[in-house]
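In what follows, a single structure is set out as structure tokens and then discussed.
The complex is shown incomplete by one protein chain, all other protein chains being positioned as in the whole.
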Amino acid sequence: MDVILFTFFALVAIVGAVSLVLQKHPISSALSLVSVMVALAVLFLLLGAEFIAAAQLVVYSGAIMVLFVFVIMLLNAGAERESRKGGLAQFLGLPLTAILLVFASTVITQSMSNAKAVKFGAFAGGGPREVGWELFTRYLLPFEVTSILILIAIAGAVVLARKEID
Amino acid sequence: MDFILLSILKTAIAAPVLLGTLAYLVWIERKVLAHVQLRMGPSRVGPHGLLQPIADAIKLLTKEDFIPSYVNHFYYWLAPWLALMFAVTAISVLPVGPVIELFGVKTNMGQADISIGLLLILGLTGMGVYGIALAGWSSNNKYSLLGGLRSSAQMVSYELPMALAIASPLLIVNSLNLREIVNGQAGYVFGIIPNWNAIGGLQIFSFLIYLICAFAETNRIPFDLPEAENELVSGYNTEYSSMKFAAFFMAEYANIITACSVATTLFLGGWHPIIPNELGGQFIPTLLCLFFAGVLFYHALNPARPSDRISMGVIGLVIAGLGLVFQVPVVKELAQPLFWFASKAGFLIFVFIWVRGTVPRFRYDQLMRFAWLVLFPAALLNLLFTAFVVAAKSN
Amino acid sequence: MTHLLPPEFFTATVPLHAYLILSAILFAIGACGFLFRKNIITVYMCIELMLNAVNLSFVTFSYQFGKVDGQIYSFFVMVVAAAEAAVGLAIILTIFRNRNTLQIDEIDTLKN
Partner (left out) sequence: MQLWLIPILPLLGAALNGLTGRRTSQGLQSAIAVGSVLLSFLWVVKILLAGMPAPGAEIRESYFTWISSGNFSLSVDLVVDRLSAVMLLVVTGIGTLIHIYATSYMSHEGGFYRFFTYLNLFMFFMLVLVLSGNFLLLFVGWEGVGLCSYLLIGFYFLKKSASDAGKKAFIVNRIGDFGVLLAMLLLINTFGSLDFATIAANVKTMPVELSAGILTAICLLLLLGAAGKSAQIPLYTWLPDAMEGPTPVSALIHAATMVTAGVYLCCRAAALFEHAPIAQDTIAYIGLATAFFAATIGLVQNDIKKVYAYSTVSQLGFMFLAVGSGAYAAAIFHVVTHAFFKALLFLGSGSVIHALEGEQDMRQMGGLRAKLPITFFTLLTGALAIAGFPFFSGWYSKEAILSAAHGHAPWMFWVAVLTAMMTAFYVFRTIWLTFFGEYKGHAHPHESPAAMWIPLAVLAGLSVAGGFLFNVPHFLEGVLPAHEHAHDLTLEIIGSAAGLAGIALSYLFYVASPGLADSCAASFSGLYNLVYNKYFVDEVYDAAVVHPLERTSRNILWRFIDQNVIDEGMVHGATTGALSLGHLFRMLQGGVVRNYAAWVVLGAVFIFSAFSLLGGGR
């Protein structure tokens, strides 16, 4: 069961990510990103992170991506044009990322070879209660600081997006 | 018995019931609106138009599926089903009754019983906006686009006060699992006042806020800006016809059902009776049914129309029989919770229709200001207050 | 139901590093997108993708160590991503309003 779920949603995630990169139209990219996020949410569930999975749904695909779609529609962003700039990125981009991927996976396989396998339900420490407990005891200060960060972000967004009066 | 098989069985039971409810909700709404406006409402197809939904279904299925030439086909096709999918999926985590034992199988009355049910519902309803937004964008029509934009902005804005309003009862019952939430509201204050969050839990404010937000989330009057007929010629679904249109329609009603059921679960104590069973709460369903049956029989005896003589009588008999079912020993365990849940949710749905019949529509800026400057602070204050109360109680 | 399927169907497990490699792949794809796409919004979505990949590995580690901390980190990542999305989209709006373009290569006033 685990294997099937994992493979299916991993494939969904990868296909979504690829289509995010390859799609020409921003809306399509956005929707493929949403699919990636939903798939990831399921994987979180498999890893026993219920709360994070729900948060992934609510925050990422429910709010952030809606914001993206909203902005894309608002600006009526069309398909992008080609440009000759960024030669370095164009030519080195693919090999670089490939090398990065190879290195990363080698490191992972080296260091994680003896790690325990993932069984659904083996780790039940990801419920809202546990996360909330940690969040409000050991991580209280970072939590508060994050709230301040969000406040600042709100103010900045308002200031930026306001039509300048002139 | 196996988990998967059980789930499939439940779904097999639940899905047709849900579809039937969706279909007849339309009939109910039209009837109620009609009587609000002193009309008859659908009355031609079948007795009192009772067969109207079926006729509508046939019509929608057989209509020509007209696709404008300039739309973005894929998303145009995707949008309605996306909307319907999320709307219906959200219902699957709602428990309509306690854990019961049937044929030696212990199971809870509801599809899935997960520890983050409420969050899941929030997430799915949040996803619901994609359908509308996509529909608006893909049909490549400025009215639809405006509708889509409006609905996405509106939904994002109203999700905040909604979540805050939901949070305060959660503080009291202190769980995200819907069944535990309902069980947390069991019991009666002074043995008579139901210990529901909206009444015994003194969460009436968050209940109202939630209800208002639910109106907005489901794009209902007075917040139906995305489909404002007289501004946007019915907004995002302007370009849709036949089954796709029906999908949007069903999605809307499914959302209403979800919202009302969530409200019932969170604030109105789910399936718990309004009067303790030992004080005769268990007889209320039967009595109600018998009362309605009596009314119908009266109409059958002195009918307004000749056809009533039969139809009213038959319906009356059915209802009376239903009333007696609530006292059958085994079925009772299953039927009474269902009755209470359904009646509470049904009442809320009636409120939805009622409001639609009576309240005018907001202006868009009013809508946004209302969300951010009234509901949001109110919900925050309520949450703060509740937190203080809970903290004071806990020590 | 059980006898319809082979038992290992229910018992088979996924090695942990599969998750990590998946997150690495997603991250690499995101980086690729960042390098190749020219629409600001898409580039931005690629960043979100990378963040998600990182979240996945965080959660995986929290599974491995049986501690909830990793999930806390990914929670913080989400929150910061939300804030970042708000500000970033506002910036994009402003850019579009002032320069009427979303091509990332055309916004190069700060060169040399």
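We call the chains A, B and C, going by the order they appear; numbering starts again at 1 in every chain.
Going forward, contacts are C-beta pairs under 8 Å (C-beta built on N, C-alpha and C of every residue); 3 or more make two chains touch, one makes a residue touch a chain.
Bear in mind that the values here come from a model prediction, so they are computed numbers and not experimental data.
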- Item | Neighbouring shown chains of the undisplayed chain, as defined at the top | A, C
- Note on the structure: Among A:21, A:58, A:77 or A:104, contact with the omitted chain is made only by A:104
- Item | Among A:11, A:88 or A:152, the residue in touch with the chain that has been omitted | A:88
- Message: Which parts of subunit A face the unshown chain closely enough to count as touching?
- Response: 85-89, 92-93, 96-97, 99-100, 103-104, 106-107, 110-112
- Query: For subunit C, which residues lie in contact with the unshown chain of the complex?
  - Reply: 31, 34-36, 38, 43, 104-105, 107-112
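Here, only the chains that are shown with their structure count from here on.
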- Separation of subunit B from subunit C, taking each centre as the mean of its C-alpha atoms, in whole Å: 35
- Note on the structure: dist(centroid_CA(subunit A), centroid_CA(subunit C)) in Å evaluates to 3
- Item | Centre distance in Å when subunit A and subunit B are each reduced to the mean of their C-alpha atoms | 32
- Got the subunit A residues that touch at least 2 other chains? 51, 55, 63, 67, 74
- Task: Could you check subunit B for residues that touch two or more other chains and list them?
- Result: none
- Contact set on subunit B toward subunit A in their complex: 75, 114-116, 119-120, 122-124, 126-127, 129-130, 133-134, 136-137, 145, 148-149, 152-153, 155-156, 159, 176
- Residues on subunit C engaged by subunit A in the complex (per definition of touch): 9-10, 12-22, 24-33, 35-39, 41-42, 44-46, 48-49, 52, 55-56, 59-60, 62-64, 66-69, 71-72, 74-76, 78-87, 89-94, 96-97, 102-103, 105-106, 108
- Task: Within their complex, state which residues of subunit A touch subunit B.
- Result: 27, 31, 34, 50-51, 53-55, 57-58, 61-63, 66-67, 69-70, 73-74, 127-128
